[in-house]
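Moving on, here comes subunit A:
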Amino acid sequence: MQEVTGLYVIAEMLRDILGHYLPAQYVDISMSLINIGVIFGIISMTAVVLVYGERKVSAFMQSRSGPNRVGPYGLLQTIADMFKLMSKEDIMPAGADKWMWILAPMILFIPAAAAYAVFPFDNQAVFADLNIGIFYFIAVSSQAVLPFLMAGWASNNKYALIGGMRTVAQMLSYEVPMVLSILGVVMMVGSMRMSDIVAAQQNVWFIVLQPIAFVVYVITATAEINRAPFDLVEGESEIVAGPFTEYTGMRFALFFLAEYANLFAVSAIATTLFLGGWHGPWLPGWVWFFLKVAGMVFLFMWFRWTFPRLRIDQLMALGWKVLLPLALVNVVITGVGMYIYQLLS
Partner candidate 1 sequence: MSNNNELLAEIQAQYSRETQIIGEDKQQFLLVEPEYLLKILGILKNYEAYQFDMLRNLTAVDYLEYMEMVYHLYSLPLRHSITIKARCAAENSQMPSVTSIWPSANFQEREVYDLLGITFTGHPDLRRILMPAEFTEHPLRKSFKAGAGQLPGGGGNHSC
Partner candidate 2 sequence: MNEWAYTAAFFIFAAVTVASAVGVVTKNDLVHSSLLLALCFVGVSGLYVLLQADFLAAVQLLVYNGAIAIVFVLGTMLTRRSIRHGTNHSEADAPSRLIGLISGLFVAVTLGVIATTPWNYSSAGAVQDTPAVLGRLILTDYMIAMEVAAVLLLAAMIGAIVLAKGVDEE
């Protein structure tokens, strides 16, 4: 094990302080609660920061200045928007399936938040360092399909329903190459534990050893979180806003919160799997982690603001005919490479 640094030190300090006042068994519970609180803090902060970031990035790419009125450099624009959304009228379409309609955005938020439990923000700073960490992430993020479908169906709106149907087609087909692209990394590490994966990259990042997997992962991840050029689910010029068409105010905001939470999540996974997680010289580990995540987020934003949208048949063809074989080939190459490496050493 490495020497203990960064966030873990803070956590230990906190644990010490709590230990003075509370009996031992409550310290664990309190620390869990604090961790959960921190994770929710991160989720809501990422949404606020990323919405602002997205607007500034898009403005930069479109030679505009972006938000610049509310607060210095428009920093408070997202906060203002949040208040605006909260004050909006809550409209429910006639003929909507009431409970399903209300539950959909809330349920969507659960997998988005649950995925954060396994991110190694820093050395030892994982809420739950499961031995099936990355597999847990895949399983949890696959749950995002149902809420979209519920929202689309419950809205009693054809655009929403088409959007819901597209979600299923898209997410199910892109999950397969995504899993296979991750498999290459898992094969090399021999473990699905997030901290093991990061530790294995101390010398060489996996983006060097697994370039194909990285490319496949980035493309499939873009599709998983429904961002351009794979934003067919909301495809605003075709189906208005897909499943979100009938949602207003806070419910609409919840969808967006989940979208940005997911954007952060896939970037964090890319960082963990391919970019060496919290490894990096000079700076503390968690700073490196967030810097790399920011880089990935920027990449996803760059995609969104330069690419047109694919058509549904092209999307499916790309997923099944290009990415899936590519990911399979990568698995084979990895296996052969590992075998040769073992023979040589």
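These made the cut because all candidates are chains of the complex that A comes from, given by their letters.
Note that a residue touches a chain if its C-beta (ideal position, glycine included) is under 8 Å from a C-beta of that chain, and two chains touch if they have at least 3 such contacts; residues count from 1.
In this text, all values refer to a predicted model and were calculated from it rather than measured experimentally.
Q: Check each candidate in turn (1 or 2) and state which touches subunit A within the complex.
A: It is 2 that touches subunit A.
Q: Inside the complex, what are the residues of subunit A that reach candidate 2?
A: Those in contact with candidate 2 are residues 25, 28-29, 97, 100, 130-132, 135-136, 138-140, 142-143, 145-146, 149-150, 153, 156, 161, 164-165, 168, 172, 175, 190-192.
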